[in-house]
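Take this structure first; my questions come after.
Every protein chain of the complex appears in place save one, which is left out.
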Amino acid sequence: MSTAITRDYTPGFYEGDRPKLVTSRFEYEDSYTLERYLSTGGYDGLKKALEMGPEAMSGEVKASTLLGRGGAGFPAGVKWGFTPQGVWPRYLVVNGDESEPGTYKDRLLMERDPHQLIEGCLIACYAAGLSQCFLYVRGEMAVAHERLADALNDGYEAGYIGKNIMGTDFSVDVILHWGAGAYVVGEETALIESLEGERGMPRLKPPYFPAAIGLYGQPTIVNNVETLANLPFIAANGSAAFTAIGTETSPGTRMVAISGHVKRPGVYEIVNGTTTFRDIIYGNEFCQGIRDDNELKAFVPGGGSAPWFVSDQLDIPFEGREASAAGSMLGSGAVMVMDSTTDIPEAALTLTRFYAHESCGKCVPCREGGTWLLRILERICSGHGTDADLDQILEVGQSICPGEMPHAASERIGLDATPFPYKMTTICFVGPSAYAPLHSALTLFRDEFEAKVVPAPKRISIPVAVAGS
Amino acid sequence: MSRLTDHNVALAREIIVRYPRKKSALIPLLHLSQEQNGYVTDEAMRHLAELLNLTPAEVLGTATFYEMFKFEPVGTYVINVCQTMSCALLGAGKLMHHAEEALGIKAGSTTDDGLFTLEPAECQAACTGAPTLQVNYRHRYNVTTDAFDALIDDLRSGALSSEIPPHGTLGRNRQQIPADKFVGAPDPDDVSEGPAWVPVPSPANATEDKS
Partner (left out) sequence: MSTEESSVTEPVVADGDVSGDVVLDDADSAVTEPEPDPDVVMVTLNGREVAARTGELVIAAAERHDTYIPHFCYHPRMKSVGMCRQCLVEVDTGRGMQLQPSCMITVSPEMKIDTESSTAKRAQEGMIELLLANHPLDCPVCDKGGECPLQDQAFSHGPGESRYIEEKRHYEKPIPISDLVLLDRERCILCDRCTRFADEVAGDKLIQFTQRGNQTQVMTFHDEPFASYFSGNTVQICPVGALTAEPYRFKARPWDLAAEESTCTSCSVGCRVVVQSSRDEILRYQGVDSDPVNHGWLCDRGRFDFEAVNSELRLDDPMVKTDAGLTVTSWNAALTAAQQLISDALGAGGAEAIGILGGARGTNEDAFAWAQLADALGVTYRDAQVGDGLPASILGLDRATIDEAASASTIVLLGPDLKEELPVLYLRLREAATNGGSTLVEFSTVDTGLTQYAAHSIRYQPGLQADAVSDNAELLAGDGSVVVVAGRSNLAESPDETMAALAAVLAANPNAKMLPALRRGNVVGALSVGMAPADPDHDGLATLRAAADGKIDLLVLVGADPLNDCPDVQLARRALAGARRIISIDTHPSESTKHADVVLAAAAYGEKRGTTTNIEGRVSTLVDKVTTTGTARPDWMIAAELSLMLDLEGGLAQVTSVEEVTSAIAAQVPGFSGVTLEALATDRNGVLAEVVPALLAPVTRRAGQRNSYDHRLVVSRKLYDRAVGTAMSHSIAKLAPGAGAHLHPLDVDALGANSGSDVQLIGERATAILPVVANSAVPRGIVWAPFNQGGAVEDLIDGNAAVIDLKIEVL
């Protein structure tokens, strides 16, 4: 009767003997219920937090060096500390607008363990003195909405949310907010604009750093779902238990989605900082190698925006600074693997198309440049490109990301790495993201692009303006 | 009937008071109107403008920014086939061609019976189950062409009607905040002191003004 399609795709993220800070309940069918949550230590962290007081709790978060899991990797405790003294009210906005290509973890956390996220939100509000919490969930995640709505309703009913939580003077509402389909809203200032009912167009930083001038112009903490999902563990077990896992600069675990041409794609909670890309792609408890035992051609190390890595970078650990030095970034924890059969320009096209499509239109380099890059790449992939187009891509790119572009080293073509990050003429990262992966693909695999183009007949030159002459 | 029904106006008012500023409720209310009518009608946008004290142009500006809002009738089932990298690497293009043939329409259009709208989509946060698609924003993973055909059959026969509500319904349940537990939205203009549980800071900090 049922269709042959897997409905709730739950790959092997609970296999192996690894610490599970945020996925500990995923093995239960009813992991999303309050009943299961309470029977597995749920809301213990909040209880501990309420006992130790807000200052001590935020001290624990600071001591844990919990890095934001949304992409920028900024320490959450430090971020909370940027709120100006004595300015009230302050808000918490939960960034559940997960849409970075390749990224698939926040949705799981919302669908599979919504109470863990809610508890994390409550701990954050309590510790940082935030008066209201908005859970901004990507619109296209209907199941997450349903699970979170149920969890919130149960939580209110049971006295964990709302007025006088667990009998204390801690009172905060957690409001479930629906997005409506716009990738750029994952950028924190655009998220705030969207939450204010506006078009989700990013604001300029400075002056609009959310911690100072955020939602309704008030101090606002914007945290990613996974970041907040770590708080119940830290509250319940202390920061020392958290920093005992991973490395000093990258403590704890991370959820990483590995997709593409691997044998066992999945979302895995890995130990931060030490696990290498080779472990993830080839390791037995992870992806177990490339499909059909093909050669690895390239992989995206940190979500669609990231410059690509090749086999030369397999032994780099999942650690932000090392990834930057090697010419890319870890971003939102998404690895996309391309095997030797991959048509590189076509693969790059899917990303450039994504970012051009998702441009909000606010700033010119992204709005015009992203689409220009897309048009050129479409022509190349459909056999109508010329060799001049390849240089033109780099020229348009210079208008978006001036100066040297980061890319990985490649022994195959004798290339050294240029470290991350790039400079940009845009407000946010959407514009550069239409270019950075394309640039790295073109740099690492120029031969594949050249194979698709013909020599340019004659340079076409169009005067910029024809009036007044 | 495309203004909000009385029932939905009551729901809208419940949603509006959750936010410190009315306009914040705009996107949730656009969803509500789309749930009622299947798409966002002009009349509904005018009605939302009234409810939120906006101009219809402001409603239009926000609404058209977001892809989930449709301004013309769409099928009961909107099928979004992911086209981004991981899915593309694993046959999303082939799946889309098959879908177009199976439904007899081009991507971006609706079948004559009004049952299906087929759209290309960008990353659906399900990359490990590529290729994926969504039916009214409910995921389907590792979709082969056979699986696609079976899905269409099930949707036609109504076998999935309990799992997949008609287009516009975001969640089959909603957040409901009991009145006695509702704290209320703190108005940024009317709150000047920290929340009750935060220890009163030293006077030097307390008097510091925001600039």
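For clarity, chains are labelled A and B in written order, and residue numbers in each chain start from 1.
Just so we're on the same page, a contact is a pair of C-beta atoms (placed from the backbone, for glycine too) under 8 Å apart; a residue touches a chain by one contact, two chains touch by 3 or more.
This one's a predicted model, so the numbers in the text were calculated from it and none came from an experiment.
Asks: Of the residues A:313, A:359 or A:440, I need the one that contacts the missing chain.
Replies: With A:313, A:359 or A:440 as choices, the missing chain is touched by A:359.
Asks: Who touches the missing chain here, A:167, A:383 or A:403?
Replies: A:403
Asks: For the chain not shown, which residue from B:42, B:72, B:101 or B:189 touches it across the whole complex?
Replies: Of the listed residues, the one touching the omitted chain is B:42.
Asks: Using the document's contact rule, name the residues of chain B that touch the chain not shown here.
Replies: Within chain B, the residues that touch the unshown chain are 42, 45-46, 54-61, 64-67.
Asks: Even though one chain is hidden, which residues of chain A still touch it in the full complex?
Replies: 182, 199, 204, 206-207, 356-365, 367-372, 375-376, 379, 392, 395, 398-399, 402-403, 423, 425-427, 460-468
Operating definition for what follows: only the chains that are shown with their structure count from here on.
Asks: Distance-wise, how many Å sit between the C-alpha centres of chain A and chain B, to the nearest whole number?
Replies: Each chain's C-alpha centroid was found; their separation is 21 Å.
Asks: Which residues of chain B touch chain A once you look at their complex with the stated criterion?
Replies: Touching chain A from chain B are residues 18-28, 30-31, 52, 61-62, 65-69, 80, 83-86, 88-90, 122-130, 134, 136-144, 146-147, 150-151, 154, 159-160, 170-178, 180-186, 188, 191-199, 201, 205-210.
Asks: What does chain A use to touch chain B in their complex?
Replies: 1-7, 9, 11, 53-55, 84-89, 98-104, 106-107, 126, 129-132, 138-143, 145-146, 148-150, 152-153, 156-157, 159, 161-163, 168-173, 175-183, 194-200, 215-218, 257-261, 265-267, 300, 304, 334, 336, 338, 342, 346-347, 350-351, 353-354, 357-358, 360
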